[in-house]
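Attaching a single structure in structure tokens format; questions to follow.
For this view, one protein chain was removed and the others were kept in their places.
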Amino acid sequence: MPGRAERIAADMRRALRYPSRMAKNRLEAFSDGVIAIIITIMVLEMKVPHGTDCAALVPVLPVFLSYVLSFLYVGIYWNNHHHMLHTVQRVSGGVLWANLHLLFWLSLFPFTAGWLGQNHLAALPTAVYGVVLLMAGTAYKILQQTIIARHGRDSLLGRAVGTDWKGYLSLAIYLVAIPLAFVNVWVANGLYVVVALIWFVPDRRIERALKRED
Amino acid sequence: MPGRAERIAADMRRALRYPSRMAKNRLEAFSDGVIAIIITIMVLEMKVPHGTDCAALVPVLPVFLSYVLSFLYVGIYWNNHHHMLHTVQRVSGGVLWANLHLLFWLSLFPFTAGWLGQNHLAALPTAVYGVVLLMAGTAYKILQQTIIARHGRDSLLGRAVGTDWKGYLSLAIYLVAIPLAFVNVWVANGLYVVVALIWFVPDRRIERALKRED
Amino acid sequence: MPGRAERIAADMRRALRYPSRMAKNRLEAFSDGVIAIIITIMVLEMKVPHGTDCAALVPVLPVFLSYVLSFLYVGIYWNNHHHMLHTVQRVSGGVLWANLHLLFWLSLFPFTAGWLGQNHLAALPTAVYGVVLLMAGTAYKILQQTIIARHGRDSLLGRAVGTDWKGYLSLAIYLVAIPLAFVNVWVANGLYVVVALIWFVPDRRIERALKRED
Partner (left out) sequence: MPGRAERIAADMRRALRYPSRMAKNRLEAFSDGVIAIIITIMVLEMKVPHGTDCAALVPVLPVFLSYVLSFLYVGIYWNNHHHMLHTVQRVSGGVLWANLHLLFWLSLFPFTAGWLGQNHLAALPTAVYGVVLLMAGTAYKILQQTIIARHGRDSLLGRAVGTDWKGYLSLAIYLVAIPLAFVNVWVANGLYVVVALIWFVPDRRIERALKRED
């Protein structure tokens, strides 16, 4: 049994090591929890219809479509968040808050997805949906930069981000789509689908490449 | 303290090992989170009645029954998901997305269970409930095949699936029950109960067999 | 790198060991998730009032009180569930389903607590609240017996349960309180408070005893 002095010394050592070790697991677990809740409560915006015929389902359809798109987006964020944190070794307060900032914008998805779906893809809801996508994309970029600033440009993540054309392209497409929402909602919403596919499709190609090496 | 070059090399090695190791734990934790939320928010569809006499509880009864059935289904999926992932060693992007696809259909349970229950088991809600069961069952099958494709036919899961008559029988019963909903809702809903019992009952028999060997 | 045959053999060994090892962690994590969601979504039954004066808060008060009581109950269940699973070494399918059965009755707390609170502790909601408490208490007892049946009467849990007067006393009080709800709701609800205090208070006394030994 260690004496009091040794226990305090061990406490101190642990506390100084703290910002590096602690948060990784709990940060992942907390983010997973928040993302799991976001992806699930979005379905609550699909209000149970009162009738029991096909006509009762018609107003649910656009909500369903916006749910599918938003589910895909949250799934992509979870997947990428995963990959990014995998390379992290040291978690600082800056990373914690950059992560909470990302979760904040993701938490608005149920609201914007619900508003978009319940209004048959109207102009302003389409634009607001895009603004939240833009802010979430920017928050992701900030989190990435915060991690790189802590790990160094030549860390694995730093070098990988050198080729992050997908991140910048996504932000550019959002910036185009938001004003376009007031011209043609179908084109704007179509662009949101395009961004989702950009992330969804090639991820699997990279995986297959990795699998061949495996 | 390792030098920068060694740290990068370690990063690279870890990243290449990544698709195998990483996702297993977080995939389980995330799936558990989503399933725990689905199974719990379903109860929110049981709206608190306004009266305080027995008559106020009558409209809650069918919602309660559809809640019991859906709780049983989600419990079975959690249980089986559990067993299936237990045999997994390598998680690829394909497995991640096949898993999210399964979670997507499961996330529609609160909607379809609420619609079914609030309409006294009417025809279209019964059929839609069956369609979501069918899609969830198919998504489970796809996840299973994706894992087997990655682990090989002679892996433990591959050989176990050779006898997966329960999976195919369930899909067949759903396919029969969906059109039947427009003929007789009691038979259709009864078939959903039968599928739940098929999964619920023999699982315990296998467990008892394993216990004897234990 | 192990060959295919060795990998299959390892798979088989792991699968046979499975019912003992697997579920413990995931069972705890899943239960924690469901209980965390139940305890949190209960607050959604406290509807945001429309006015901004004290009169607007008056109808919230009984909902708040029923929320406090239900929070205490769920906290006690989480705490005891915790202690009980701590002694578990082998998780069977029976334990899994007995656990889901307990979670099912706990998941009805938001409904019964909301109904009780929104009706100023009326007779039928008080009785239904008690029925769900009774069912949850019974489900807890079943889970306990299922674990003991698997671990043996002379296991730690088996011997501890020999003195489980609190469990039986609680069930007896519920059985008295439920019909009493139709005579006097204050006495019935008071009895629910008494059961909560029975569990809340002495737990801390035991802890203090353990602390002294520590």
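As written, the chain order gives the labels A, B and C, with residue 1 at the start of each chain.
Simple rule for what comes next: contacts are C-beta pairs under 8 Å (C-beta built on N, C-alpha and C of every residue); 3 or more make two chains touch, one makes a residue touch a chain.
This is a predicted model, so every value here is computed, not measured.
In the entire assembly, the chain absent from the figure touches the shown chains A, C. Screening A:123, A:171 or A:198 for touch with the missing chain picks out A:123. Residue-level contact of chain A with the missing chain is found at 4, 7-8, 11-12, 14-16, 18-20, 22-23, 26, 29-30, 33-34, 37-38, 41, 44-45, 90, 92-94, 96-97, 100, 103-104, 107-108, 110-111, 114-115, 118-119, 122-125, 128, 150. Contact between chain C and the absent chain runs through residues 28-29, 32-33, 35-37, 39-41, 43-44, 46, 48-49, 52-54, 56-57, 68, 71, 75, 78-79, 82-83, 86-87, 152, 154-156, 200, 203-204, 206-207, 210-211, 213-214.
Simple rule for what comes next: only the chains that are shown with their structure count from here on.
Contact topology of the protein chains: linear, an open path with no closing contact. It takes 180 degrees of rotation, in steps of 5, to superpose the Cα atoms of chain A onto those of chain C.
Inter-chain spacing, taken between the CA centroids of chain B and chain C, is 24 Å.
The distance from the centre of chain A to the centre of chain C, each centre being the mean of the chain's C-alpha atoms, comes to 34 Å. Residues of chain A found to touch two or more other chains are absent.
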